[in-house]
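Could you have a look at this structure, given as structure tokens, before my questions?
A single protein chain has been omitted; all remaining protein chains appear in their positions.
Let's look at chain A:
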Amino acid sequence: MLLRTAWRRAAAAVPVAPGPKSEAPTRGLRLRVADHAPQFAVPSDTATAPQAESVLRPLYMDVQATTPLDPRVLDAMLPYLVNYYGNPHSRTHAYGWESEAAMEHARQQVASLIGADPREIIFTSGATESNNIAIKELEAAIQPDTSLVSVMTVNNEIGVKQPIAEIGRICSSRKVYFHTDAAQAVGKIPLDVNDMKIDLMSISGHKIYGPKGVGAIYIRRRPRVRVEALQSGGGQERGMRSGTVPTPLVVGLGAACEVAQQEMEYDHKRISKLAERLTQKIMRSLPDVVMNGDPEHHYPGCINLSFAYVEGESLLMALKDVALSSGSACTSASLEPSYVLRAIGTDEDLAHSSIRFGIGRFTTEEEVDYTVEKCIHHVKRLREMSPLWEMVQDGIDLKSIKWTQH
């Protein structure tokens, strides 16, 4: 498409600054554009105006946090941002009708990805809003023994897949509502709301290569699940979520779901291979590396590794040309280590040493190789700087030491 040609031309036209010593991979979807924002510089009182440095952008390995827009999704959205700008709820003219048609088409695309009926899909601003609507239903329930089970399909920190079908079966036999937050799972693993007996499901646009600011909630019609609206207004979306539906965003969500349905099998195979490559290479080259999460029931694109004796945030700082995330306390605003790692019984010092690698649809083999190479190099370097590593090398059992508490 002409848009993609323009994109490639833009990439060629922009002057690329000489990169870091080892060749970071530059092909692939990502635009390695000369970034004029000063990297890592904190403007202090005495600093002069920031220099326009040409700095390459980091590799993106944090797909659990958010995903880039698939170009096919942008192609689908662009007409609705520029030309077909009608309000989908306007009944009296072509602008409204064409917007409404697009919205309903998107609804069908989302529904077919999860085996639902389009009438069961309500568009929201994201999975967070969907979760809130689903949970509010619990408060609206009258009987004291009515309850709701809410489980994440795929965990965003360690990638563990929950046994959704089994949970659904149990809930349905006990007449208990079952909600699942499927933000990390939709379009990545096969989901069917009827096979898995799911009553409510939250969907997020920007986790599946769609736009940010949009999501959906699946609400079962047979048997009917009653929810209470979070926001009231003009009664759009069957009264369950008032507010004008943002046509370009939902078209993007729909397109993302359709693309995901087509690409799911291929993506899963490719991502599994890359994940295997990453973990094998790291584990073969470094001792004392632990993978967090059940290795069997695991989504391959989310790899959470703990590098013993090295603190997570220092590794993130060292890997400054790769965008990663950590379950360490320093990187959470609260200074508490990841509650997920704590819940699965990870030792506290290992919880401080964890890094999450995200592999997605556009991650290339070269990016994985580069990340692995840098990771191994910096873990070795940080271990040289670590008093814990030194003690372990000297044969001291760390658990026997009486540490000072600060």
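The rule is short, and it goes like this: a contact is a pair of C-beta atoms (placed from the backbone, for glycine too) under 8 Å apart; a residue touches a chain by one contact, two chains touch by 3 or more; residues count from 1.
By our rule, contacts and distances are computed from a predicted model.
UniProt lists the omitted chain of the complex under the protein name "Iron-sulfur cluster assembly enzyme ISCU" (options: "Ribitol-5-phosphate transferase", "Iron-sulfur cluster assembly enzyme ISCU", "Myotubularin-related protein 9-like isoform X2" or "Isocitrate dehydrogenase [NAD] subunit, mitochondrial").
Of A:A65, A:A165, A:A318 or A:I344, it is A:A318 that touches the chain left out of the display.
For chain A, the list of residues touching the undisplayed chain reads 2-3, 6-7, 9-10, 13-14, 33-38, 40-44, 50-52, 78-79, 82-83, 309-314, 317-318, 320, 328-331, 333, 335, 337, 348-349, 352, 384-390, 398, 403-406.
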